[in-house]
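Below is one structure; the comments refer to it alone.
Excluded from the complex is one protein chain; the other protein chains are retained at their positions.
Take a look at chain A:
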Amino acid sequence: QPQNEHIELHRKRHGRRLDYHERLRKKEGREAHERSRKAKKMIGLKAKLYHKQRHAEKIQMKKTIKMHEKRNTKEKNDEKTPKGAVPAYLLDREGQSRAKVLSNMIKQKRKEKAGKWEVPVPKVRAQGETEVLKVIRTGKRKKKAWKRMVTKVCFVGDGFTRKPPKYERFIRPMGLRFKKAHVTHPELKATFCLPILGVKKNPSSPLYTTLGVITKGTVIEVNVSELGLVTQGGKVIWGKYAQVTNNPENDGCINAVLLV
């Protein structure tokens, strides 16, 4: 094996032999004959290995040739009729946003198949109190330390009024209160901005659930009347659960996945 590029260098500097191309052409022409001569003369284990390898090579070659042939000819279309039959009045209308039209049938099938509480984000890192609640010092000499401020995003209901400031133990800052969440439908991959109805469960602690703290993995209830879902019995669905998939305190928005 050459250790350096002196061969290439020489080639660049001085060029090739004058009859190089002709000799190359003739050598390649002889190749088929050489190969066949060797294959005929080989015996023993070497022959077995060689023939096995050659057989595999030939199969591949045949496949590629067939593919090339198929590409050139035009085949008659299959007799199967395409799926997705629609009546005549819907035929020329492709642009209807199917994102808003959800298939009830698929929902029913899903419900029967899986257990009801399979969630997209099953495990989350448990968040300790020191992380979620910040100690606020009060009092004339700032010695009292019984107040806590929530450092994560939270949801308070519509009719929320604070307790008198002297007595409130948990402070939920207005800047961290959110009303809407960006909810993605897992099948359609369409995202809607839906109002939050409430916090159902925070996996870290029941205290956070009552406070309304929203962290990654929290199950929240959202208002889905915008989507126009209907049950089998004909009733309109207006609330559904969704699970939060990001860290809202870092991003400034709540992203969730709808639990169908």
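FYI, contacts are C-beta pairs under 8 Å (C-beta built on N, C-alpha and C of every residue); 3 or more make two chains touch, one makes a residue touch a chain; residues count from 1.
By our rule, contacts and distances are computed from a predicted model.
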Record lookup, UniProt, unshown chain, options "Sorting nexin", "L-lactate dehydrogenase", "GATA amidotransferase" or "Notchless protein homolog 1" -> protein name "Notchless protein homolog 1"
Touch with the missing chain holds, among A:12, A:40 or A:83, for A:83
Among A:173, A:228 or A:252, the residue in touch with the chain that has been omitted: A:228
Omitted-chain footprint on chain A covers residues 79, 81, 83-92, 101, 103-105, 108, 228, 230-236
